[in-house]
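Left out: one protein chain. Kept in place: all the others.
Up next, chain A:
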């Protein structure tokens, strides 16, 4: 390389090779050079930069805004600096190797090469002074040394009494311009011309004249100046007298009163009003009924697609579709972009379901519902009026209007149902829960929904900003109300309340609802741990768990509310089962659990474990024999392991299909029904989970327990259910499965040669990964860099030391050679002299 560079001498490499170091710039210093001093030494460099010393690192691309650090390098200078540093540190160490003593020069300024001898002395003197000062001696004189200037103390001068300082003296003492031009520089002589003789004689007189003249002028000026001084002094004195007089005279006021305000003209007001009037925003085009329906459908489809995505636990990462090199960037793509469209059809079906009337098992409620719907219809008039009014901001007006309307509306309402007639159309949101409770209590169960509906409508958040807070309050009240209902003796009222709650959730920000519900759930969880061994889970817990599933999507893979709700559910199922009440509540919790996982078909081991335990509880066995499958939360031995065993044989009679949730008698009928419900629930869960790869392993133990049940003691319905369940489980065995394989790894994509295009480029490449990983990467990068640097430094140190050693060796060798030469020389001299002596003898 070196050769090559030398050949093509003008190249960069050639320049780099030659270190042009000017020794006088960097005087060799003894002792360690401090960093600050180094910097000051380096500072003057750029002014005298030798262009051949500068190495320019060419940049391929200029990036705006990026700080350029290393665009210019001074290899020679930096190398010299490094060498200097080594000389001061490494070389010293090398020289002091194997030496135990060391002399430390502590004299001030001795190591600073820039200081002159005087400077050093000054420094030392100063230090001595300071030292003396620090020792506060009472005999220390010299404190009252007074510095003077021209015989005056500096303190006096510093008062600057006389504004006419001496700086203008020079000016005045100068001679006039014409005089100078005449007299100086031989001007006078040259003018004299040819009369050389005379001039030569006159020269002395001329100069004498000149001196006399200048002195005279100076004197005149002095005199003049003194006069003016006197005059100014006098003037000053007089001015002081006048000043008092001036001070007494008042200066006239500058500010004038503003012109009297004219009353605003109507025009002005109008202009001002117009200026502050909000600009009308262009509204959307009115949509036709078809369009609205289509939009609605699309919205629902999108929501369903989102739900499915969340269920799978996919985070919303943008998948960049493949872009070929030929892509014209016109948005055209050959492949269909939305593969999800197929799954959307599922959503459509669901929507149909949602629209269709409720399944058959709720006949008792259907009547009430009809009534409710009618109510809603009757309200539609009122609703319209609100929408018209929504544009006006005056609340009072609105209320008046509504009241007049309500009078009109009453007639219609009365036509339909009497009960709604007594309900006013406008409700204020009560301040306290007591009030709210009383308000609702004063209406019949079915009317409460209407009341709440109207309360929401008359305080709709779209009307005024403050209504949002009101809605939140209503939501909190409703939670409390539901809690009260749940601790009462019937839950039927919930059928009317819950739809309203759902409506509210669409109005109140979801984070608010979430935090409220989360608080309730946490409260319920704490309640669980305080239950003890004998008390069952409260009905309120059950109700709120169900409510959570109604408001929030329980099918999400992870959800801020429903996931904690799962935890609560699971924990509720883990409290020990010591009596029938607990078993009863556990069974109802299992039913709620089904609702949670109905969509997502996710597996809850605790639920199945619980149901299995309930089946085991119904198997009669001698009391001292421990049930093999009965483990926590059940007791394997004793009365508690026989909770569901029938005590008599009369349970064969007809039993109700459903259990009561509240106020239940725990008799044989209950035991039989509970077992029946358990079996049916297991069958339901089997429907959900039969796709699981180890479904057979999960259900096989249950099958064994089912076979042990005393079938002849139950009626035909129960027997039927048990038989069908055993059949279903047995059929699981015929399901095939494949051995596990890892997920197929994605083939590594070919390296693309097209630029990666980032939508939001922030000036640098984004690194992906967790916080810890990024930190780790950063540190590792640092370590690598430091390691490289350290190795390079060590290498340089070694070469430096080697060079020094070589130098020493050469010096030693030279010395030896010189000495040898000397010796040889003296020897030959001796020889010569001996020969000299011998020669004459021969003669």
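Note that a contact is a pair of C-beta atoms (placed from the backbone, for glycine too) under 8 Å apart; a residue touches a chain by one contact, two chains touch by 3 or more; residues count from 1.
Simple rule for what comes next: contacts and distances are computed from a predicted model.
Novice: Hey, which one's the missing chain according to UniProt: "tRNA-intron lyase", "ER membrane protein complex subunit 4", "Bacterial surface antigen (D15) domain-containing protein" or "EOG090X04ZD"?
Specialist: Missing chain, per its UniProt entry: "EOG090X04ZD".
Novice: Among A:88, A:464, A:495 or A:715, which one is in touch with the chain left out?
Specialist: A:495
Novice: Using the definition of touch stated at the top, determine which of A:101, A:248 or A:734 touches the missing chain.
Specialist: A:734
Novice: Can you say which of A:275, A:624 or A:742 touches the chain missing from this structure?
Specialist: A:742
Novice: Of the residues listed, A:511, A:530, A:648 or A:727, which one is in contact with the missing chain?
Specialist: If we include the chain that is not displayed, A:511 is the one touching it.
Novice: Considering the complete complex, identify which of A:215, A:567 or A:819 is in touch with the unshown chain.
Specialist: A:567
Novice: Mind listing the chain A residues that contact the chain we can't see here?
Specialist: Against the missing chain, chain A presents residues 300, 303, 306-307, 310, 313, 350, 353-354, 358-359, 361-362, 365, 369, 490-492, 494-499, 502-503, 505-506, 509-511, 513-514, 518, 522, 525, 529, 542, 546, 549-553, 556-561, 563-564, 566-568, 570-571, 574, 587-588, 591-592, 594-599, 601-606, 608-609, 629, 631-632, 658-661, 677, 680-681, 684, 692-698, 733-743.
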